[in-house]
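A single protein chain has been removed from this complex, and every other one stays in its place.
Let's look at chain A:
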Amino acid sequence: MNRFDYVRPASIAEAIAAAAEPGSAYLASGTNLLDLMKGNVVRPARLVDLNHLPGLDGIELLPDGGARIGARVRNADLAYHPEFSRRFPAVAEALLSGASAQLRNAATVGGNLLQRTCCAYFYDPASACNKRDPGAGCDARGGENRLHAVLGWSERCIATHPSDFCVPLAAFGAVVEIEGQFGRREVPLEEFHLLPGETPERESVLAPGELVVALRLPAEAAGFAAHARYVKLRERTSYAFAVVSAAAGLRLENGVIAEARLALGGVAAKPWRARAAEAALAGARPDAASFRRAAEAALAEAAPSGDNAFKIELARRVAARALLLAAAGTPERLPALPASAFAPVPGASLHG
């Protein structure tokens, strides 16, 4: 780990001024940042510690049915908040399917949004990586890339965003509250992360010094609470990143879908909201045929970036599975294995 200067600001304004200096990074819990620093993947000259700032750790349940979550709220505290998980069960399920209990006790909401990709070439300073070292090239192209992106990738970068939490946030229209040197602004989560294009080193809309202070879930997101699920396919039962995942929500009226939400994880450099699939489901019957059509619409523009063509069909099936599980209804209590792809699907076979 490189040497760095340590700054403990007394206010958000002080934090922003300190972090606007080149080479600075914010420190929340550090579960991702310290790991990257130990691997010499990132080498910040200065850490601006957010852990002693007041006002960033509240969970506010808004009277209109929405919620406002401070950026330093710990993943576990949000997931186990009874009223939050009642209103937004797919968000709680996604949180509990991520990382380990120890990491969820430490890791923050803001840090989750800003965690870096789990691409092994990004993590290995001896490999070429345009994200870590702009212009260096990309060893993931033509390398071990079976888990890389199938949507929104570029010749420069085929890495995926590793978050589970962000997938239902994208599906349910979360808004990111940002504070910076020039004031406060809000960005829909769907627009917060950037696709790689020519500049894969730019991963979000944040300008230097800008700080995520809170997240908001709008009231209409709670309208899906009765039919909201997250499904995550991973290479071992627990404590693994998603190969592909999907968050699904349905609003059913008189046996038909009044409104649907669908977002995919593990497929792109950002959580992937599948608006074409949502449009295809409006007015449809909540059955396997409708869900398969929606899943095909969601992946219509997908293309392999290497040895990962299998992920496209896998993502269709996981999307359809999440929609089927959502249609069957949110369980009273989250299952023992949150978001498991092997949970029984009521009225349907596990395969196919």
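Assume a contact is a pair of C-beta atoms (placed from the backbone, for glycine too) under 8 Å apart; a residue touches a chain by one contact, two chains touch by 3 or more; residues count from 1.
Heads up, the rule we're going with is that contacts and distances are computed from a predicted model.
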**Study point:** From "(2Fe-2S)-binding protein", "NADH-quinone oxidoreductase subunit M", "Cell division protein FtsW" or "GntR family transcriptional regulator", the hidden chain's UniProt protein name
**Key:** "(2Fe-2S)-binding protein"
Exercise for review: Based on the whole complex, identify which of A:Asp35, A:Asp124 or A:Glu191 touches the chain you can't see.
Suggested key: A:Asp35
Revision key, fill the gap. Of A:Ala18, A:Leu47 or A:Leu78, the residue touching the omitted chain is A:Leu47
**Study point:** On chain A, residues whose C-beta touches the chain left out of the figure
**Key:** 1, 3-6, 27, 29-31, 34-35, 38-39, 47, 49, 51-52, 76, 80, 99-103, 105-106, 237-239, 336-338
